[in-house]
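Everything below concerns the one structure shown next.
Left out: one protein chain. Kept in place: all the others.
Coming up: subunit A.
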Amino acid sequence: MIKRKATIGLVTVALVGSMLAGCSQNNAENNPTTNTEGTEQTGKGPSGEITVLTQRTDIVDTVFKGYATEFNKKYPDVKVNFQALSDYEGQITVRMNSDDYGDVLLVPTSIPLADTPEFFEPLGDLAEMSKEYIGLEERAVDGKAYGIPIAVNFSGVLYNKKVFNDAGVTKAPRTTDEFLTALKAIKDKGNAIPLYTNYADSWPLTQWEAVLTTVAGNVDYVNVEQPNTDENFVPGKPHYELYKVMYDAAKQGLIEKDPTTTNWEASKADMANGKIGAMVLGSWAIGQVSALAPNKDDIAYMPFPTNASEIIMPLADDYTLGINKNSDNKEAARAWIDWFVKESGYSVEQAGGMSPVVGAPLPETLKQFEGTDVKFELQSPAKAGQEGWVDKIDKDAEIGLWQPEFKKRIIEAAIGNLDESFDDIMKDLNEDWVSSRAKVVGK
């Protein structure tokens, strides 16, 4: 979910472009058939002016400008403006209190599923659209889809193959024990930090939550089983096992020496240069790290170690694109979304993930897993009537499954800064979970 959040500390507002009222709206068919380059389509395709909001402050003036040019070859009557927000989640929720939040925007993850129709235009029937795109379930309410993912990411462990090889670990560890043994071997070798947590930047810690499905070995756990259990953080359950790896690694000194002064940008370069063994990050990070590596083949990706019988590398939506309910040019906005997802190549080239279009080829980084027992699967959506429960319980309990707070607590406890044990923390979290679950489910 998190892209380029490295600059988040600097709350600089980068508002690019200007908001202008839309022009007239043409009544035309939704998806004009493909046409040759440069042909005038006046009167046929959608027209008007749309504002597209993006989180990519880094490429809004370069790559996105190119997208607009390409898009205009097909839809010459649509003028596309971009606005990039540096702290996307923080700024967009405030802006959504007004009607003025662009025409096409990324659906903020903090907006609960049930509230989506208040702000966004339905894009079509879920069943119908599922033939075309995957990953729509995350933003579907009552059988209607409200967002199309800009990319589909997979989650696991990014590691430096050379560091692992030098320490005598030639095969990617499969189980948690193997993983810890491998980290220890790297530590004994002494040339690299085995596992870098990025504690100080803190958002990288939230990436651990994404591999929960791998630890559970079951695509149903996150959305189907979790909201129906009072035993979420107890020994033997995925959350306990997942964060036990974090705790054990920190406890055994397999993480950075001083977690409080880590630096995200530096960590990418350190990993590329073999000073860091592994980091738990989403697939989007692969491109960013390997771009810095002297030998690109050193940077590899593996599923999170698991004791489950199946290895599932979970696929999850990046941000999804939706249309502002108050937009004046919904048709043009829709044309942009379809074009952006299908034809811009953003999902693979810029997001480092997979294309959400059904039947799209696997990206290079995943080719290595073809023919292995690693499965790529989307998490199953919540049962009808239970949509958004996990999020509601989580927010109410202030556990913060997707926030860094309790991960930091685990590391602090492991390095001896807190008097709590791992079991104390888990017990505490589980108590919060149970009492908030009773509140949410009881409603």
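We take it that contacts are C-beta pairs under 8 Å (C-beta built on N, C-alpha and C of every residue); 3 or more make two chains touch, one makes a residue touch a chain; residues count from 1.
Methods note: contacts and distances are computed from a predicted model.
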{"item": "\"Melibiose/raffinose/stachyose import permease protein MelD\", \"Sigma-70 family RNA polymerase sigma factor\", \"Protocatechuate 3,4-dioxygenase subunit alpha\" or \"Iron-sulfur cluster assembly protein SufD\" - which is the UniProt name of the missing chain", "value": "\"Melibiose/raffinose/stachyose import permease protein MelD\""}
{"item": "Which of A:T93, A:N191, A:N295 or A:S421 contacts the chain that the document leaves out", "value": "A:T93"}
{"item": "Touching residue (missing chain; options A:P173, A:P204, A:P227 or A:P259)", "value": "A:P259"}
{"item": "From A:N81, A:Q252, A:Q368 or A:Q403, residue that would touch the chain that is not displayed", "value": "A:Q403"}
{"item": "Residue of A:Y88, A:Y199, A:W336 or A:W389 in touch with the missing chain, whole complex considered", "value": "A:Y199"}
{"item": "Missing-partner contacts on subunit A, residue numbers", "value": "9-11, 90, 93-94, 96-97, 110-112, 115, 118-119, 199-200, 202, 257-261, 395, 398, 400, 403-405, 408, 412, 415, 417-418"}
